[in-house]
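Comments concern the structure below.
Removed from the display is one protein chain of the complex; every other protein chain stays in position.
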Amino acid sequence: MAKKTIREAINEALRLEMARDPAVVVIGEDVAGGAGLDGEEDAFGGVMGVTKGLYGAFGAPRVIDTPISETAIMGMAAGAAATGLRPVAELMFCDFMGVCFDQILNQAAKFRYMFGGKARTPLVVRNMYGGGLGAAAQHSQCLYGMFTAVPGIKVVVPCNAYDAKGLLIQAIRDDDPVIFFEHKAMYDVADEVPDEAYTIPFGEANIVREGGDVTIVALGRMVRVAAKAAEQLAADGIEAEVIDLRTTSPLDEETIIESVEETGRLVIVDEANPRCSIAADVAALVAGQAFERLEAPIRQVTAPHTPVPFSPELERLYLPDAGRVAQAAREIAG
Amino acid sequence: MAKKTIREAINEALRLEMARDPAVVVIGEDVAGGAGLDGEEDAFGGVMGVTKGLYGAFGAPRVIDTPISETAIMGMAAGAAATGLRPVAELMFCDFMGVCFDQILNQAAKFRYMFGGKARTPLVVRNMYGGGLGAAAQHSQCLYGMFTAVPGIKVVVPCNAYDAKGLLIQAIRDDDPVIFFEHKAMYDVADEVPDEAYTIPFGEANIVREGGDVTIVALGRMVRVAAKAAEQLAADGIEAEVIDLRTTSPLDEETIIESVEETGRLVIVDEANPRCSIAADVAALVAGQAFERLEAPIRQVTAPHTPVPFSPELERLYLPDAGRVAQAAREIAG
Amino acid sequence: MQIGRDDLIAAWRSMVTIREFEERVASEFATGDMPGFVHLYAGEEAIAVGACLDLSDTDVIGSTHRGHGHYIAKGCDVEGMMLELFGRKGGLCGGKGGSMHIADLDKGMLGANGIVGAGAPLIVGAALTAKTLGTGGVAVGFFGDGATNQGAVFESMNMAVVLKLPVVFVFENNYIGKGTGVDYAVGSRDIAARAAGFGMPVEKVDGRDFFAVHDAMRTCIARARDGEGPSGIEALSPRYYGHFQGDPQAYRAKGEVEALRAEHDCLAIFRARVVEAGLIEAAALDEVQAAARQLVDDAVRTARAAPPPSAADLTTDVYVSY
Partner (left out) sequence: MQIGRDDLIAAWRSMVTIREFEERVASEFATGDMPGFVHLYAGEEAIAVGACLDLSDTDVIGSTHRGHGHYIAKGCDVEGMMLELFGRKGGLCGGKGGSMHIADLDKGMLGANGIVGAGAPLIVGAALTAKTLGTGGVAVGFFGDGATNQGAVFESMNMAVVLKLPVVFVFENNYIGKGTGVDYAVGSRDIAARAAGFGMPVEKVDGRDFFAVHDAMRTCIARARDGEGPSGIEALSPRYYGHFQGDPQAYRAKGEVEALRAEHDCLAIFRARVVEAGLIEAAALDEVQAAARQLVDDAVRTARAAPPPSAADLTTDVYVSY
């Protein structure tokens, strides 16, 4: 089995599904690139090169470059999904949901319910989230919480190449709208990824590390932060169980609760701002359903209630790190 | 002191502030109505008649009817706020934030931080939220949680006419962007409201009812539901303390925690969907900061994770009611 | 224009069914038994029917908050809609959608929409499906004069032109958006010309004249089917009722609606034309209208007798699987 980066894993997932199903199309700005210009075709292959080569393999009718019109992109994808295609639309940065949220919030998410169960909307929206690249306040947010809040939407936040491929293939074959979050600073992270197609079911969290002293729930890039913290804690003789949510909607409540019932202690690590976040959501779940077994306050390690700062020094302070996670765990696992 | 409806209280707040400060303008669709037509001027005064009469009192330059272009409305208001006006923009239904969220999420909310503290954006966005009128999935949502999640924004959710007037005047005089939520089914609810201008500070929850057995935190229309539940509980000898949040950002953490430290029990009532909600946010706060004094699981009484149904029978089942709140309280106050 | 007798009868049936339906909904809503908000299409029948007459179930339409007429013109079930408007079990959306979300995907009716302008990207998507899968279908979107100022509509026109998609934009200019006049809200004061500036032909027609609408649409639909890309029409016709039921229409001149009904009603215009041209005899038209009235009357009786959705329906249909 070959090592592949998250970039390669996602590209491979798209390739396999486009080859398997003619209804799968990729839509977005510069998903190929070079349209209407004198240089190369497929000049970008997505701003991060994730869709590179798909244009050559499947051509313009399946890899669709668009004007800078996210509302039209998302709505076109939603309308196409409701009428027979399986579009994978690229939003580029999740921050741009601000200009096109209606087509997800009020359209794609609600078709099935509003239309009395008669609609199917197999739409996938790929987007980039997260800090670490100095992209500042409008290109670094973690907005998966807002999508998780919307009934009718599924939300995926993979943390490695293996999961990214399996979850994306699942998302494309899924009959509901799925928002797929990719961390912009993780595309080059590589691990073992099979060449063939495989799916990872939604709503099944991954226990990255077993431990009986404290449960650390994390998602996306924060899973690696949590794992690093767990190592530091192990050195102090504290065994942390690290849970990667993989999907926030559906949420694997069972795995979280079972773990906390064992450890009695919970730390949640979320790169997002704290208010109405996934961190708060998981804390509330446990405070409601595992209270009797809880032996300490639930700690959330998140970004502060501020926009993402530009300066690298400030951004480093803004982002949760292993030290803060370990510290939070020590405070309650004492 | 005269009894006034929430509609009248809001109208009065706008009148007083417009008279007091020439920089205050009202912007929105049919905030007057009748523009370019042969009938009456000020024909609508807002879809619910809340701004009725302002046009006559202050004229077109201060009461600005617009095309159906929410992005331009919100952005114009944000840009005007950043350059010297104090606009009160009307979004009509909060559900419409989907078509204009960027101007709040990425613009108004972030100016001050991105520009290094040099910007002031005294913007107020009035909107209607909530169910109960059979307005269905795209006109009944409770989206205050999504705005609460955004650093740089303040969020107000009044539950009666007195608070609506005082909080709106505060919002207009406030130098930060404020999203002001009005429940569409409560405009005719009346109580004692002074004629003169007064302000209610943000971040100060209101203890609607004192009690030592269980704390019930609620907001907006759910405050009345919580109060009703408290009466039912009193009949069973359970004394509930009912807290009206008034503003979700800033959040009065102190009042909530002090109360739970007394009662040891918490129920949160929120008309919104459950995931990443204010209910979850408050539960997480208490699970982190009042855990030692907590004697029972934290219960959330919210709408289910579904869109808002149209049929009145289904909508009644969808909305939290006093019976469910009392039941949740009994389960933990037993 | 040559339209066969059967098609003319079909068109008349659609137009009078819409009129009978809307007039009846007005009175039913007034009883207080019909929940929520309803926006009535009476007065604009010729637009929906002229636009949809040549469409089949493989063609898709996107509607607005004022969707009853588009729904009937597209051949969807009248009783199913009446049940839905009353929020009853058996309603076309199971009572979960109501008037503002009335839809029938099997018939290519992609739904009314409570968000003004939001249907535009959706029908562009339906057109993308048709082009990508080669179904030969076209997508027709309806938009009010007010909706033409929404970013979603502008972006969609450009997108359809760029991707050369089989879309027809139907701009229903009833000269009012809620309580605001089109000459105030549309800065250019010309919806068709502004739309044409996006790079597609847009023809302005009298929306009260079924034949004018049908002629113009025939050209647009043929162009779309031939792979020549999008186009549009601006059809002018008034609405007879308020923006929503309960709206006193203070923004309109006294007697404005009465005059419009008396002098330029689209049904009367159609009737006069076909009778004078000897295409259909008045009696036949009356028969069709009587049948339509009966159909609506039966639908109301069925709807009023129908039970509400069951409690279990509250949490179904959120996801295909979760």
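Labels for the chains are A, B and C, by order of writing; each one numbers its residues from 1.
Criterion: contacts are C-beta pairs under 8 Å (C-beta built on N, C-alpha and C of every residue); 3 or more make two chains touch, one makes a residue touch a chain.
Treat the numbers as computed from the prediction; the structure is a model and nothing was measured.
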Where the missing chain makes contact, among the chains that are shown:
A, B, C
From the listed residues C:47, C:60, C:123 or C:162, report the one that touches the chain absent from this view.
C:162
Across C:21, C:41, C:171 or C:198, the one contacting the chain not displayed is C:198
May I ask which residue of A:5, A:51 or A:69 touches the chain that does not appear here?
A:69
Cross-chain touch to the chain not pictured, restricted to B:61, B:237 or B:334, is B:61
Chain not shown: contacting residue from B:106, B:138 or B:248
B:106
Quickly run down the residues of chain B that touch the omitted chain.
22-23, 25, 61-62, 64, 66-67, 69, 71-85, 87, 102-103, 106-107, 110-120, 151-152, 154, 174-176, 203, 250
Given the full complex, what residues of chain A touch the hidden partner chain?
29-30, 33-40, 43-44, 47, 65-69, 71-72, 95-96, 98-99, 133-139, 304-307, 309-314, 317-318
Residues of chain C (touch criterion as defined above) contacting the omitted chain
149-152, 154-155, 157-162, 184-189, 193-194, 196-200
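The criterion applied here is as follows: only the chains that are shown with their structure count from here on.
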Centre-to-centre on C-alpha atoms, which chain is most distant from chain C?
A
Determine the centre-to-centre distance between chain A and chain C, using the mean Cα coordinates as centres, and give it in whole Å.
39
On a C-alpha centroid basis, what's the spacing between chain A and chain B, in Å?
30
When centres are defined as mean Cα positions, the distance from chain B to chain C in whole Å is 35
What parts of chain C, by residue number, touch at least two of the other chains?
93, 95-97, 101, 113-115, 118, 151-152, 318
If I count partner chains per residue in chain B, which residues reach a count of at least 2?
71, 95-96, 98-99, 136-138, 304-307, 309
